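With one protein chain withheld, the remaining protein chains of the complex are depicted in position.
And now, chain A:
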Amino acid sequence: MGCSSSSTKTRRSETSLRAALIIQNWYRGYKARLKARQHYALTIFQSIEYADEQGQMQLSTFFSFMLENYTHIHKEELELRNQSLESEQDLRDRWDYVDSIDVPDSYNGPRLQFPLTCTDIDLLLEAFKEQQDLHGKLDDLFLIFYKNGLPSERNPYVFNGDFVDRGKNSIEILMILCVSFLVYPNDLHLNRGNHEDFMMNLRYGFTKEILCKYKLHGKRILQILEELYAWLPIGTVVDNEILVIHGGISETTDLNLLHRVERNKMKSVLIPPAETNRDHDTDSKHNKVGVTFNAHGRIKTNGSPTEHLTKHEWEQVVTIFSASNYYEEGSNRGAYIKLCSGTTPRFFQYQVTKATCFQPLRQRVDTMENSAIKILRERVISRKSDLTRAFQLQDHRKSGKLSVSQWAFCMENILGLNLPWRSLSSNLVNIDQNGNVEYMSSFQNIRIEKPVQEAHSTLVETLYRYRSDLEIIFNAIDTDHSGLISMEEFRAMWKLFSSHYNVLIDDSQVNKLANIMDLNKDGSIDFNEFLKAFYVVHRYEDLMKPDVTNLG
């Protein structure tokens, strides 16, 4: 009995060992594929963000082009808010304006007492804690203060730009930072990021937030913000050893130039600074500094005050990316650096949103993936005509099908996005049993709503594709902030736009569309209404995926 039972035992334990191995192996494979999907989603977000940045460069050169070529409108009317120094009168006007604002007794939000003290900081924090917004960076800020203490003389902070945009509580964050700065001007340092920029705010949400939250005074606040942004320093130097700068530096950055630049002349990354002084040398360099800002914060450690970094110094450049859940809930952790004199910098990671922290990985990945694919589909539909043409060119046999390789080639070329198309193909198109792509299925889950039936598809597509650029341009032209531009302005702007962006749309089509959109028939276009009319509709079924968490 003893022998046979022990051999049965060993056999059983061998089989259970093998069984456990199988399950573990399978699970690890499953988990790896989840992780890969998560990374694919991140790659999509990053690719699109990068492409958007390129788009902004294009917009910026368009503005220069527009300034040079706009002859239909009086140049004074097209003043793109490039005023230089504030006059004394302006300052007095501003204080008068502030005094004239009536805060009703019914207002039960925080009331600040000037001169400001740390009590006011606490007041704001208490008041804003109510805003449990999952998307806003307010949670990030609270977490950082919670973990590291509030700013004070003993606890200095450097905030490296991009305080606003994308989240829903940008103004609350900015307020906390500004009040803290006024209370501790030598210990709280704010760097300007590329989103401290009225043009970026138009595109990435802060302008909307202000106009929504401040219906009466929003426009005035925006004007003041423009000035505030321009005065924010570009970089902060810590102990003469460390330079903290948003967007970082490249091998060709001239550090002495950074020191000399007159930062308040730079209204926006997208607009070349005004040539108020005849110093052409400085001006051309202004442009170069203006366009090197991009989306990540960098810290640079340097021992010697050389103009350009040596190779050794270059190796000490550290990049950190601060906001958690930057693209989507659960997408990434945020980070900050703690500097103590005499020791090496310490890095800390964090992530807010308790809800997503406790979700199983699968759900978080699903959320991110759905979000990324949705955004990608919007890009695809906005290039439908060009893509269809490219597909058909490759489809010699007119079969409606291409190899995955050919499909990937077209997608990459037309969209200009460097993505793992083969790995993403199953999410984006139908693939038959032979592994071939039915290319027209690239457009099946989404369509652009036509504002009017008569509008030609290509026109609709193009206007949809450039809608955020157009929004910025219209806002810039609309100098009296009325929300309206004249038909004449519209046509003139469109002519320039289409030639600069190489858009091959018949002028008459655009005119016809503008006439239709002129709802009041008074010769002016409400451009917000105009642009709102271009939106995409995702197929309902795709948005509602079955959500199976636990087994019941």
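Following the convention adopted for this analysis, contacts are C-beta pairs under 8 Å (C-beta built on N, C-alpha and C of every residue); 3 or more make two chains touch, one makes a residue touch a chain; residues count from 1.
Assume contacts and distances are computed from a predicted model.
**Q** For the chain not present in this complex, what protein name does its UniProt entry give, out of "Histidine-containing phosphotransfer protein", "Aspartate aminotransferase", "EF-hand calcium binding domain 2" or "Elongator complex protein 4"?
**A** Hidden chain identified via UniProt as "EF-hand calcium binding domain 2".
**Q** Touch as defined at the start, partner being the missing chain; which of A:M57, A:I224 or A:L361 qualifies?
**A** Of the candidates A:M57, A:I224 or A:L361, A:L361 is in touch with the missing chain.
**Q** Looking at A:A32, A:C212, A:L393 or A:I516, which residue reaches the missing chain?
**A** Checking the options A:A32, A:C212, A:L393 or A:I516, the one contacting the hidden chain is A:A32.
**Q** Mind pulling the chain A residues that touch the left-out chain?
**A** Chain A touches the chain not shown through residues 12, 15-33, 35-36, 39-40, 43, 360-362, 404-405, 408, 420-423, 548-552.
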